[in-house]
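Only one protein chain is missing from this complex, and each of the others stays in its spot.
Read from first to last, the chains carry the letters A and B; within each, the first residue is number 1.
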Amino acid sequence: MNYVPHTDRDRSEMLAEIGVANLAELFSDIPSDVRLGHELRLPAPMSEYDLARHMGALASKNRTTDDLVSFLGAGAYDHFVPSVVRHLVSRSEFYTAYTPYQAEISQGMLQAIFEYQTLMCELTAMDVSNASLYDGATAVAEAATMACRQTRRQQVVISAAVHPEYRTTLKTYARNLGIDVVEAGMKDGATDLEELGRLASSATACVILQNPNFLGSVESMEVAAEVAHRNGALFVACVDPISLGILAPPGEYGADIAVGEGQGLGSPMSFGGPYLGFLTCRQELIRNMPGRVAGETHDPQGRRGYILTLQAREQHIRRERATSNICSNEALSALAAAVYLSWLGKDGMREVADLCLQKAHYAFDRVAAIPGFRPVSETPFFKEFAVRMPVAPEQAGAALLESRILGGLPLGRYYPDLGDAMLIAVTEKRTKEEIDSLCRALEGLA
Amino acid sequence: MYPGDLKYSEKHEWVRVEGKIATVGITSFAQEQLGAIVGVGLPEEGSKVEKHGALADLDSMKTADQVFSPVSGKIVKVNRALEERPELINDDPYGEGWVAVIEMADPGELADLMNASEYEAFVAEEASKG
Partner (left out) sequence: MTMPLIFERSEAGRRAYSLPECDVPRKDATELLPGWALRKRAADLPEVSEVDLVRHYTKLSQRNHGVDVGFYPLGSCTMKYNPKVNEDAAALPGFSALHPYQPEELAQGALELMYELGRYLCEIGGMDEATLQPAAGAHGELTGLMIIKAYHESRGDGAERTKVIVPDSAHGTNPASAAFCGYKVVEVKSDGRGGVDLDSLRAAMSDEVAALMLTNPNTLGLFDENIVEIAKIVHDAGGLLYYDGANMNAIMGIARPGDMGFDVLHFNLHKTFSTPHGGGGPGSGPVAVKKALAPFLPVPVVEKTDGKFVLDYARPQSIGKVKAFYGNFNVMVKAYAYIRALGAKGLRQASENAVLNANYLMRKLAPYYHLPYDRHCKHEFVLSGEYQLASGVHTGDIAKMLLDYGFHAPTVYFPLIVKEAIMVEPTETESRDTLDAFVDAMIGIAQLAEKDPEALHTAPHKMVVGRLDDVTAARRPVLRWRPNKQTNAG
């Protein structure tokens, strides 16, 4: 297999047109000492049928969230993806396109991105959105560097309740840019606001909180925003877009930049990617915004159209002074989000968030009532909560599997003082029956 | 083409001098080279700038350029109108398209700049180099 359409005759005629005797002549500029003297050591090629069987066999070595009942979240969520999303993102006019550099022949994707931007602005209550970033973690890192450029400061204060992998990613980016990352600790499952107040100063470029935070708790975002602004820093809110059907959006509590992981908006979990990093911000910050953005314009006849714009911020024009090095983003995931959010509409958005809220609270009440189990905190939460248990969470996870339940995330690896705690996520997909069977299985462990 | 009452730098900025006050912009040659200017990033009023230091960002469709300050001093005023209407630089580079007003720290630096006819010759030479 090689998907090359040429016949041998095509090839020889083409070589003749070029004026060379054989293919090797076309490679004569590669010095012999760097030419590969042997065939690559790779497995033998496969027919399509054999390949499909092989891929199926590999896939079947995994246990999926289709055949297990999942209470695992922690940044990747088992939300329902309606059929329309998969069907529409599978339109090959979309998925086999490149970045829409030639606007007139790429109006479909450009309009979809423009719609996505509008939807994200609505959802987060912010002024402008970019066309997407890689994922939630890099969106946090990009927001931090954006804040540093904007304020010309080199320190970021982030809550320890932000997703551990987002913090690690931020630190990796920051270290190479000479940005100092300072962490504010937690108190009762949420950011310690007093410590946050002590750490933020006139040297701080931005304060970053996640809402709901990694443990599921709802944070006092307005108070944190006030801490940031009092010090002349920006406030970056990392949010779960599904929660925004019910929870206050970043624009309502004074965030300057909103970022987050948009996987829940129509993308499958796919073992961690591709996901959807989103970034929205206040109008005043657009010159420092990273990533692509689509804008509305018109043609000579006055017809409305869309085009990639404000490109002078980007790497292909500004090169080493660009606002980010990002080029390819996650356009197809953004399209999925646009379709998903349009499918939900105004009422559906509220309803899906409410279902998560209701079911998670039912689960919380039931789990907390099991002898030996107690919640990590009494802070209000949305769809995820942490609970301490009388057995090791890893061991509990193994036991739950026997009931075909994929348990929550053991937290000890990320927070040593939560070694006996598990983070349980409940989406709209979980039924009362499934939650009850989780509780029965947990009761058996107590 | 190049007003006689202005001074010019090799980076294609012009300076209008009134006592210790210098108004800075880019020349008609520079704006033509850039093409349609679509965005301007201005410095903060009250901040200091060094001679040859970056004064403002100029975005055109194909490039992102910078205005370099021909003199050092304190930026006393910036042309906020450019944020809404960057095309003023294309349309009226020596008038409404001015970029910033600087209170000069050392008016002696002006001696390094060209007058209109010197600048015209300089541009002709640049153009011939392609």
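The definition used in the following text is that a residue touches a chain if its C-beta (ideal position, glycine included) is under 8 Å from a C-beta of that chain, and two chains touch if they have at least 3 such contacts.
Computed from a prediction, not measured in an experiment: that's the story for all the values here.
Chemist: Mind giving the shown chains that are in contact with the missing chain?
Modeler: Within the full complex, the chain left out of view touches A, B.
Chemist: Among A:His87, A:Arg198, A:Arg230 or A:Arg440, which one is in touch with the chain left out?
Modeler: Residue touching the absent chain, from the options given: A:His87.
Chemist: Out of A:Leu199, A:Leu285 or A:Leu357, which touches the unshown chain?
Modeler: A:Leu357
Chemist: Provide the residue numbers of subunit B that touch the chain removed from this figure.
Modeler: 36, 38-39, 59, 61-62, 85-87
What we mean here is this: only the chains that are shown with their structure count from here on.
Chemist: So how far apart, in whole Å, are subunit A and subunit B when each is placed at the average of its C-alpha atoms?
Modeler: Computed value for the inter-centroid distance: 43 Å.
Chemist: What residues of subunit B sit close enough to touch subunit A in their complex?
Modeler: By the definition above, subunit B touches subunit A via 38-39, 41, 57, 59-64.
Chemist: For a test of understanding, state which residues of subunit A touch subunit B in their complex under the given definition.
Modeler: For subunit A paired with subunit B, touching residues are 287, 310-313, 317-318, 321.
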